[in-house]
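All protein chains but one are shown at their positions in the complex.
Our next item is chain A:
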Amino acid sequence: MSFISYLINGISLGSVYAIIALGYTMVYGIAKMLNFAHGDIIMVGGYVVLTATAAMGMPPMLGILAAVIVCTVLGVTIERVAYRPLRNAASSLAVLITAIGVSYLLQNVALLLFGADTKSFTSVVSIPAVTLAGGDLTITGETMVTIAACIIIMAGLTLFINKSKAGQAMLAVSEDKGAAQLMGINVNGTIALTFAIGSALAAIASVLLCSAYPSLTPYTGAMPGIKAFVAAVFGGIGSIPGAMIGGILLGVIEILGKAYISSQMADAIVFAVLIVVLLVKPTGILGKQVQEKV
């Protein structure tokens, strides 16, 4: 019974990684850059929800909406101010370094505004936990909401990419930026839209992350951000189903590794698996098969 419990916890943790990884993978697929500030946008989202619900007394749904709006605006602004001017720079390293700079900037601004003290986050999920098998197995409301959110987001994104005009534009830009521009696609607008979607997903991830693990510091986003990046590479960076599979596998491996191998080696196990996967299949699990790269 504890195996099932570990598995559910792993899928829940992995679903959060997956939602964060979607942001990484979309931006990489379209703008061909690694947005290292993605994890810190999650942290900002967490503080927005906390401020809105705890300090201003808004209902949780409004708090989440506020976080989505703030993160979207922040993501688009960062893209416009820090990344777009460097897009045609001689070295693609320039924009990578800028992304790391933005990451530290966000952390330190949060440190200044909110202080380094840990804030305890009140869960916005009000669904009660379900107890199965006579109390041996407990599935929390947060777990159910996280997994459901993950499935809905993946389905929604896939539909959006394949069916909508903006989604088709994203596909075109990801395949060939120059050709897309010649065909009359607004490349800058499409990339900005990608950042907007990625950042909105980060806001949702922040709510799920902080509800499941209710502590918030300016560094909250850093480690999940790195793990999600690993998940994106694991699944095949640029691929939406890949980010999903990578995220969930990573979460499950982490929890099962902790449970059955060694609780202090959890991260070492995760990264060892990553190395093995990349040695065997350098493009990640779904790196090649998928045609729609976004």
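Quick note on the criterion: a contact is a pair of C-beta atoms (placed from the backbone, for glycine too) under 8 Å apart; a residue touches a chain by one contact, two chains touch by 3 or more; residues count from 1.
One rule holds for everything that comes next: contacts and distances are computed from a predicted model.
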item	value
Chain excluded from display, named as in UniProt, from "Amino acid ABC transporter substrate-binding protein", "Sensory box/GGDEF family protein", "Iron-sulfur cluster assembly scaffold protein for SUF system, SufE2" or "Cysteine desulfurase"	"Amino acid ABC transporter substrate-binding protein"
Residue among A:N9, A:N35 or A:T194 that touches the chain left out of view	A:N9
Residue among A:P59, A:P85, A:G115 or A:G156 that touches the chain left out of view	A:G115
Contact set of chain A toward the excluded chain (per top definition)	2, 5-6, 9, 13, 50, 54, 115-122, 129, 131, 135, 138, 140, 142, 213-215, 217, 223, 254-255, 258-259, 262-264, 266-267
